[in-house]
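For this depiction, one protein chain was excluded, whereas all remaining protein chains were kept in their positions.
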Amino acid sequence: MMHSTPDNARSVLNVSDLCVTFDTPDGPVAAVDGLTFDLMRGKTLGIVGESGSGKSQSVLAMLGLLPAYARVGGSVCFEGRNLLRLPQAQLAEVRGRRMAMIFQDPMTALNPYLTVARQMTEVLAHHRGMAHGEARRASLAALDRVQIPDAARRIDLYPHEFSGGMRQRVMIAMALLCGPDVLIADEPTTALDVTVQAQILALLRSLQKDDAMAMILITHDLGVVAESCDDVIVMYAGRMMERAGVYGLFDGPSHPYTRGLLGAVPRLDRAEGALHSIPGVPPDMRRVAPGCPFAPRCGQAGDRCLTHVPAFEAQPDGAARACHVATADLVRWAA
Amino acid sequence: MSALLTARDLSVQFTVRADGRKVSFDAVRGVDLSVSAGETLGIVGESGCGKSTLARALMGLVPLRTGSIDWQERPLVRGGKAVAPWPRSAMQMIFQDPLASLNPRMTVAKLIAEPLTEHAAHLSADEQRALVIETMRRVGLREDMLNRYPHEFSGGQCQRIGIARALVCGPKLLICDEPVSALDVSIRAQIVNLLMELQRELGLALVFIAHDLAVLRHMADRVMVMYLGRSVEVADKRDLYERPQHPYTQMLLACAPVPDPVIARSRRVQLKSIELPSPLVKLPGCAFQARCAYAEPQCSETLPRLRTNTKNRSVACHLESVTMTASSRDFPDCP
Partner (left out) sequence: MSLHAALGDTAPTQTRVPPAVAGRSPLQDAWRRFLRHRSAVVSLCILLVMLLACVVGPWLLPHRFDTTDWDALSLPPSWSNGHWLGTDELGRDVLARTLTGGRVSLMVGALGAAAATLLGVAWGATAGFLGGRIDNAMMRVVDMLYAIPYLLIAILVITLFGRDFYLVVLVITAFSWMDMARIVRGQTLALRSREYVEAAHAIGVPTRRIILRHIVPNLLGVVVVYTAVIVPGVMLSESVLSFLGLGVQEPMTSWGVLIQEGANVMEATPWLLLGPAAFLSLTLMCGNYLGDGLRDAFDPR
């Protein structure tokens, strides 16, 4: 994926070997280990994984939003600067203005004591130095853009007076106020109903197209990935397992974990029968066994898998994966 | 196959404070359903449709405003009041949040044995313990977990404990309130397979509540679709998924995420951002008319009753046959 891009596609964000370690009372826990990718302008990268995969921690680390007891290593290059080494003042400039984030639960991301108008105009006043009247006009325009009906009246309401889907739209509007180059969405639709989810995903797609914005979409839902993402990274226990274009990943996944996940998802259009489940449970990150983290649950793990961590390597078809088992030897994929 | 549980005209009323006044509304309105031994009835709907409340009403955990229930063809509830002792040992429930449904201060052994102490007190302590161990084995829990506490286990294991607790008395009906929604994808498949296997082995009837249509495709024999407290369509699984008749069912199917980029991107779901109407506002007519593409004047005047077309198929819609254009799966604009 990275090696075959045409020259005119710029990469907006380059993440290299991102590592996040938490110092807990039970010892150091490596929540993220070796995350590497390039984010292209106008494209959506999906990071998919289950709980404990480190997907949320990785983006929080990129924006410097982790607590003090987290140690972050590697590099996150945005416009030639490593965000991880930037002093707080400059990072605050980037955050919100050039790189924005939306969260799963809008209620905790929005201040319940301030009206939406106040919160939005505050952002514009701070980041773009707008005067009050201008800021209000710009906020109304942003709310219209995310298709909130009757925005002129609604802008003066408090967050709890909006429904879940509307709140999420407000959050998207706030995130886009300063025209960021990168939008990070951490499970933006997980808490929403299916019909609202479809609307929000469609909205994000159209906004992205209009602004040629790059997006990182974090989710555990493979259906959301199939619908919205151009490239996908599959994470497990903090490590990258596979990285591929979305069509390639669903057509012929080259990692046992991805195959397992795809087999475990119930299909709306498929005949019935038992689901192919992945045996076992996700690992306890405090006691990490040597070797590939997925080996205890992998139906094809060999001896080498239990002792040596597989390196993340590019494949001839442009995808990349971390697995000792040769692609040709993987159990035949029945889509 | 005789019906195990039959319910007619169930209504559950809630009273809330809105704008300083006490307002009552029906969270469940006039729902009919029936479940036979060994079959799985799926109930699907979005938030606020009343499916969880319906589950609790069937378990006798919330008071009914109206309705009658027959258990094994004998009267259990008439006019909303119980006329016979509730068959607690024969009807059990599994909850959405696996960890929260287990008392954190009780060991696994005590938790699973609790129904026995209520309904099988004549058994000796040894007999009860043997039954507990046997049930644990059946759901895939190891015996060494007996003296440990819920917080030491993962979500999937906690759900297994909940299932063991529900099964230990040998019930005939299991009501599952979104039992896999809070679990990781790979664990979800394990639990779904487990439930299906147990149903086959033990001849259980299941009422499976979900917001995910895909899971019901695997599990259910018949599916009931709910919207704002009412049952809008009930059909056999094949009929519902291949030839959905109610506009809301069609909308749900069109919006449900599909883990296949080719299919997901080829369907275009055009939905205006219409909010879910508040259940506090009582409108005459069909609850769905505000979002329905096919709405006609009569839809806002009279309430469509649930009409049974053929055996096992009921739809609550004024329009005779609302068929979806199967090929492109477009969903027309809302008015």
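We call the chains A and B, going by the order they appear; numbering starts again at 1 in every chain.
Going forward, a residue touches a chain if its C-beta (ideal position, glycine included) is under 8 Å from a C-beta of that chain, and two chains touch if they have at least 3 such contacts.
Given the structure is predicted, the values throughout are model-derived calculations rather than measurements.
Between the chain not shown and the residues A:Ala131, A:Ala212 or A:Ala274, the one that touches is A:Ala274. Only one of the listed residues, A:Arg154, A:His220 or A:Arg297, touches the absent chain: A:Arg297. With the whole complex as reference, residues 59, 61, 86, 88-89, 92-93, 95, 97, 100-107, 114-115, 118-119, 139-142, 144, 147-149, 151-152, 156-157, 160, 162, 165, 187, 190, 193-194, 196-197 of chain B touch the missing chain.
Following the convention adopted for this analysis, only the chains that are shown with their structure count from here on.
In this assembly, the C-alpha centroid of chain A lies 31 Å from the C-alpha centroid of chain B.
By the touch criterion stated above, chain A contacts chain B in their complex at residues 50-51, 147-149, 163-166, 169, 193-195, 197-199, 202, 220-227, 246-247, 250, 260-270, 272-279, 281-282. For chain B in complex with chain A, the touching residues are 46-47, 154-157, 184-190, 192-193, 196-197, 211-215, 217-218, 237, 241, 251-265, 269, 271-273, 275-276.
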